[in-house]
Every structure is written in C-alpha cells, then in structure tokens.
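All protein chains but one are shown in place.
Moving on, here comes chain A:
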C-alpha cells in the first residue's frame, strides 16, 4: 500500500507540474462538445451570461482607452479567450471589432467553434481558434495580447498559480485580465452545486467541484503576487426563473474580476503601492532638500 500511495503522489506531482489542464475536467466537457450553440440547451446560462460579461469587458476597455470608435468599440485590440469552449464569448468580442484568439484544450470544442464562425465572413477573419492549453502557447506568444479573458475557467484548472503565471507571460504590460468564476462559500455550494446541478439542472451534473472554487480574496492574492493589480471585483447573480444574469454587491456566489498587469518591466513588487513609493520619494527629496 505504501508503494501505491507513493505512485499516486508521484503521478499527481507529475501531472500538476506539466499542465494546468485537468484531464478529468476535459472528459466532462467532451460529452457536450456539440451542444454549445443551442441557446436553450445545456449552455443556456453561458449564453445569457454574455448579456453582462460582454458589456463589462467592452465598457472597461472603452474607459481605459482614449481614442475609440463607438461603431467598432474593440477594434485594434488583441484578445485571448482562454477556455473558449464553442466560442460563445469569442464571437461577440469579435463582432465588436477585436482580434480574438480562442484556445481550448478540447479538440471537439475547437471544431464546433471553427464551424460556427465559418459562416460569418467577418468573424471568420477576426477570430482564430486553436486546440491548445495555455502553457503550450506561452513560448510563441510572449507579451502578445492586450487582453486575456478567462471566463468560467479557473474553477476547472488543475494548477491555478501556473495558470496565472502563464497569463502574465502572454499579456502585454498594462494589459487587462478578465476573470469570471465561482466563489468557494457555503452559499455557492448550496446554490452553485446542489440547486444548479442536482435540483434545477441549470448546469449539467458534475460540471463543478466545490473544492476547486476560488474565493475572490484568494484569487486577488494570487494575482497580486504575480504582478497584477486588481481593479474591479463585482458579484454576479443568476436568476433561474428569467434565465438572466445581473450584477450584485455580494461576491458570495459568482463574481467577475478585472486586473491589470503592472507596466513595470520584470520586477513583481506586489506590496509596493503608489502611496508608498510617493512616501519614499518624498523622504528622499526631503533629505537632499536640507
């Protein structure tokens, strides 16, 4: 038994050190690979989530840039959609003018996404899909993207810290990272798993594992320790009766986060806030002023 335990731990260690992709998770999504675009089907909650996550991304980016064209608000922006699935979020972002690269480890998902965009000549050009994990594209895409979107993904990754590190590597300095995910609370267990999966069937059963949920505090800590500065955290609420999402104060169930990668090259000094730096400077000049 000791040997088998040892083997088990080695296996675990090996698998986590290579990839943030969890093969168990992949199997879950394999079965539903062709159901992405049925707006009333298993993914209907993700379809309606576009109603709040697309405006959130769009308005945040519009606020950050000074020259924009309302007709194509995201034109010229390169976005990486990690865990794009069937392309539910990539397509609206592409329609708003962005150049989107969507990656997903599951080939069937990419196939569905490719086929769906192929009928629209504008989208076919603006969006590129690739079957790959985040780690696999890091080498060739260092500091390539203006924006990374990881929506409903981090609760499925095996190694969150590595995931965030890779995000930082492929994102340009001052680039934006948008994450939507589920909090790890009692409420999220009751509503997110018991009600959503077992009782109401809003999400296919077994989709989520409460153990892998991440609290916004934990996520913020991880982000800040890898050179990100968290700008916004908003709670999200799903209403199963109307099938629609809305914003809410509390982040105890679902939430969205916007973080910006620091512009300072290389160094990740998470605890150094602007005021601290100012204080240092002031004391320095005070010294010389004398």
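One rule holds for everything that comes next: a residue touches a chain if its C-beta (ideal position, glycine included) is under 8 Å from a C-beta of that chain, and two chains touch if they have at least 3 such contacts; residues count from 1.
Please note the rule applied: contacts and distances are computed from a predicted model.
**Q** Which name from "Protein YIPF", "COQ6 monooxygenase", "Nuclear cap binding protein subunit 1" or "Phospholipid:diacylglycerol acyltransferase 2 isoform X2" does UniProt give the chain that's left off?
**A** Listed in its UniProt record, the absent chain's protein name reads "COQ6 monooxygenase".
**Q** Of the listed residues A:96, A:219 or A:236, which contacts the missing chain in the full complex?
**A** Of all options in A:96, A:219 or A:236, contact with the hidden chain holds for A:96.
**Q** Quick one: say which of A:26, A:54, A:162 or A:233 touches the chain that got left out.
**A** A:54
**Q** For the full complex, which residue in A:38, A:107, A:205 or A:218 touches the chain that was left out?
**A** A:38
**Q** Thinking of the whole complex, not just what is shown, which of A:28, A:78, A:115 or A:172 touches the missing chain?
**A** A:115
**Q** Where does chain A touch the missing chain, residue by residue?
**A** Answer for chain A: residues 34-39, 41, 48, 50-51, 54-55, 58, 69-73, 91-97, 115-116, 119-120, 122 touch the chain left out.
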